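Right, one structure below, let's go through it.
For this view, one protein chain was removed and the others were kept in their places.
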Amino acid sequence: MKNKIGVYICQCGSNISDYVDVEKVKEIVSSEDIVFLSKTTMFACADSTQKEIAADIAEQNLDGLVVASCSPKLHLDTFRNVAIRADLNPYNYVQVNIREQCSWAHSDKPKDATEKAIKLVLAGIHRVKHSVALEKLKISSENTVVVVGAGIAGMRSAIELADMGSQVYLIEREHFVGGRTSQWNELFTTGESGRDVVSSLYKQIKSHSDITLFTGAEVVSKGGSVGNFNIEVKITPRYIKPQCELDMDKFEKVLEICPIEVEDEFNFGLTKRKAIYKNYPSEFPEIPAIDDKNCNRCGKCLELCPDIDFGQKVETLNLKAGAILITTGFDPYEPKEGEFGYKTVDSVITLQQMKRLIELNDKELIYNGKKINKVGFIYCVGSRQPDGDNKYCSRYCCTSAIYTGTVVREKYKNIQNFHFNRGIRTYGKQELLYHDASENGDVFLQFYNDSTPAITSNGTGPKVTIEDFLTKGKEIEVNLDLLVLVTGMVPRKERNIADILKIPIGRDKFYNEIHPKLRPVETVIDGVHIAGACQSPKNITESVKSALSAAAKANSLISKGEIELEPTLAVIDKSLCKSAGECIKICPYDAITTVEYDGKTVSEVNKSSCKGCGMCIPVCPENAIQLIGYTDIEIESMIEALI
Amino acid sequence: MSDQTNNYDVLVVGGGIAGEETALNLANIGYKVIMVEKDLSLGGKMIHLSKVFPTLDCSACITTPKVSETARHPNIHIFTNSEVGEIEKISENNFNAVLTEKPRYVTEECTGCQLCEDACPVSVDDQFQYELVGRKAIYIPFSIANPRIAAIDIENCILCGLCEKVCPGDYIDFRQVEKKTPINVKSVVMATGYELFDPTIITRYGFGKFKNVVTAMQMERQLVPTRPYNSVLRPKDGKMPDNIAYVLCTGSRDDTVGNPICSQVCCMYSTKQAQLLMGALPMADVTIYYIHIRAFGKGFCEFYNQTQGMGVEFIKGKIGKIDEVDDGDLILRYEDIESGKVKEAKHDLVVLATGILANKDYQSMFKNIELEADPFNYVKQTNDLSSPARTSIGGVFVAGTASGPMDIPDSILSAGAASAETASYLRRANNEK
Partner (left out) sequence: MEDITTKKEAKILVFSTEKISDPAIDLAGLLKMHYPPKVYTINIPCSSAVKPRWVLHAFEKGFDGVFIAADGTDCSYSEDCSEKTSELVGLIHKKMEEKGIELARLKMAAVCSVCAEPFVKHMISFNTYLSNIKSN
């Protein structure tokens, strides 16, 4: 038991001290006889304070440390390291959360907040009184990363990870790589086509001996944990032999003969495709695929092509990895029927369909057999919804819509663009694109948040009626040939991976990082990283930046071959154990086995498999199990201090 | 210093948040990093901010631990108050450069006791408080500075020697001279940050002439916990303002000042300051004059909606001219875009949301090769889409606002990208040997 505890109470600038009387907290806790010194500080985390704490520990021989400040999720390690530098075991340190769970939560009742802070700090002091010195557990780690999703973020991070020395398994659910990027033709800012960018990345991946790509592949289960994940992957066959050398003429004939026609998702339903398909001729991997869901096995293609093989079976692979990176991207928002005339008024399409339409129309812009001259764009469809669920801004769409308008104007003759917007957000250098579009004759009309445009049909095309902000709500009618709904990003509909890995989901329903500034690509699940648009809307550059960041983090986590883990483990007191076996039954990791001890059979915890969840501790009828760091005496003395 | 210690894997130019993030990532992988910071202490601009959007975390709580982690990392060697120049590419993985350490006239043993500050008779404007208050000719840059060592501003020092007399440890050393050291590195990361737009250029806003027209950075300093006045006051008469105006796009999206692009952060930092002002001055009205509100990042739009809900007024209007009336109040003439009419409004404090400009320092750092600039003088990204940290020189990468305006979360991701690309460059070159 300790009797020389140092207590530091942080003002957090004014975040804490505005509501909690930190001097009073100090005064009261200092009267505890086990508290040797107590101080208040403006910023406990500032380097000078860290030095002061370390010096106090060393000079005064403190045997325990309590810092009352923000949530331990932010600075637990900061102060553990202070303890280490001062030769105090880091597990004799307790961080008390008097910001998120006290000053901020009770900013309406400063007196009560102060009372609560006192109790919380006392509980921390009593916890540290009984804490024991511990060493981190060291486990070996695979220098391998499973990257899920081979869009731009996944492909790019796979290359970087391999370049940095990690083995990579790149898992793609579709039969082809490139994700959304391959669906976009010209890209802002460089004018490259999405498929060119994808082709170049694919070639780098294929030539990299440390990257293994699986297409038609889906993660079906996860075992193990950071350093040693076991990932089970199900692979759906292409039903075409791998040695197939694609002959385009022959492929054309096969396409002709295939009787199945389905909606082409790659073109967002603008066209149909066959059950055997490639989304575009230069798509990678080179070999076409047969869409298992729609093929009726008529066998007509077999007559033309000996490489087709319906004997291929679904395979399951087990992969070992030290870390996981999720780059599963986004879905475009799908407007409801009737939302801005979608599916109820002719010639109303989404931005994503528009991009495919440009790709499919070489010389003239034709939709439904009609030549298009007047194009309208309605912004923030599915984003910034005043009444709907999506309160967020989808970030990329203003620039994307203006750029699409620019491409249309430059590619085809006599195009007039109208942009019905809610305040253009071409942030940063993108501003020039907006500026140039205005200069080149695009018309921008801003509507009110509470008065959205009405879409009707004028017989020949869609008609937009809006109250224009810039002319003080004057009603304006614009007749168009084609109306494009600038649909934003939403999280992927199919997200089994989130359930399998338990990835936390944020308020906007995208995957959530630990902290946007401190740990922007890590999740609370150790070893699971996120990047790209699965985390929040991002453009390509931003997705790639986050993908590379995640690659750097994952690599530095596992590349040393060894990972340090928290020493939170269950420990069984063999003299108390009567081998009831309840702990063995409940343990989700099979970490408890039986051994012979003192002439009887007792349970024992296997240190390398125990994850420290503590599920075994309440079920033991003899109370023979303690969870290190959460022992009865620690928890019960905290309870006593809190009352 | 021996030859061996002058060889590093990576030179990181700039010790702001992007430089620190890059250096830490690379040092954690095991590379040896030299970080060169021109200011007296680390933390760049971020360490001076109050709370940061959209989480309203205090900025110091995010930066200072990163600063101390950087300062303490065994693989990172830091030079503050120093510059780097004559960077020369010899071959891949082989750059020479010259490190110039400027004298601080105080030795590294300084304990930061500040007795010298009390003794010094010279007072000058404090650049870290954005000229809101004064400081001495010998000074510690700011309370949470790292390193927390005094320095003498020799231009203003009158060499009276009082500091030498009071220093308890004999740490004042007027004999220090500038020191140049050649270094060799395998790669370079430019994390040189940005400059703030100087609003005196827009004379019609009266900045510098009307005391109650301040910049957002000056307001930021009034809102931080280490603030000079411990309250928000208007400079002219020390009165607490109760009707504050924000002028967005000051020096941004403005061809007439040569900066046609959007600065990406001003809408959000103004919105954030408005929220903080509502807390600091519950009775005050805050009006934000804007062209478009760019609340685009994760959680930003929600934050903007929340600010509107708190009662901050947003007026879509461009400010033409600001005039002062007798009591120091200000008349803003603006084009109200909604009505199309020119209107006037009276406020007792005006905050100019000044934009971000390129820091062009990097342009004179290279010797036999040019680091190309984009049209706005930022470091040019040569493969914007798939390799955002790559520049016109192989082995030289860019992190943070050196390549364009961005907010803190984006700077940190950009630094992550720069560290990944640098690490693979180093390893590729190693493997080819």
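Lettered A and B in written order, each chain numbered from 1.
Everything below uses one rule, namely that contacts are C-beta pairs under 8 Å (C-beta built on N, C-alpha and C of every residue); 3 or more make two chains touch, one makes a residue touch a chain.
Only a predicted model underlies this, so the values are computations on that prediction, with no experimental measurement involved.
Among A:V35, A:A123 or A:I540, only A:A123 touches the chain that is left out of the view.
Set against the missing chain, the residues B:L56, B:M240, B:A345 or B:A373 yield one that touches it, B:L56.
Considering the whole complex, the residue from A:T144, A:N417, A:T452 or A:N512 that touches the absent chain is A:N512. Among A:D33, A:D108 or A:E337, the one in contact with the hidden chain is A:D108.
Of the residues in chain A, those that touch the hidden partner chain are 71, 73, 97, 99-109, 111-113, 115-116, 119-120, 123, 502, 504-507, 512, 524-525, 568, 586, 588, 611-615, 617-619, 623, 627, 630, 632, 635-636, 638-640, 642-643.
Basically, only the chains that are shown with their structure count from here on.
Distance from the chain A centre to the chain B centre is 29 Å, each centre being the mean of its Cα atoms. Across the complex, chain B meets chain A through its residues 25, 28-30, 50-52, 54-55, 57-58, 60-62, 64-65, 67-68, 71, 112, 143-144, 146, 148, 224-226, 253, 260-264, 292-302, 305, 316, 337-340, 374, 376, 384-389, 404-406, 408-410, 412-417, 419-421, 423-424, 427-428. Residues of chain A that touch chain B in their complex: 11-15, 42-43, 45-48, 50, 70, 74-75, 78, 152, 156, 160, 163-165, 187, 189-190, 192, 197, 200-201, 384, 391-393, 395, 423-432, 435, 469-472, 507-508, 510, 515-518, 520-521, 535-537, 540-542, 544-546, 548-553, 555-556, 559-560.
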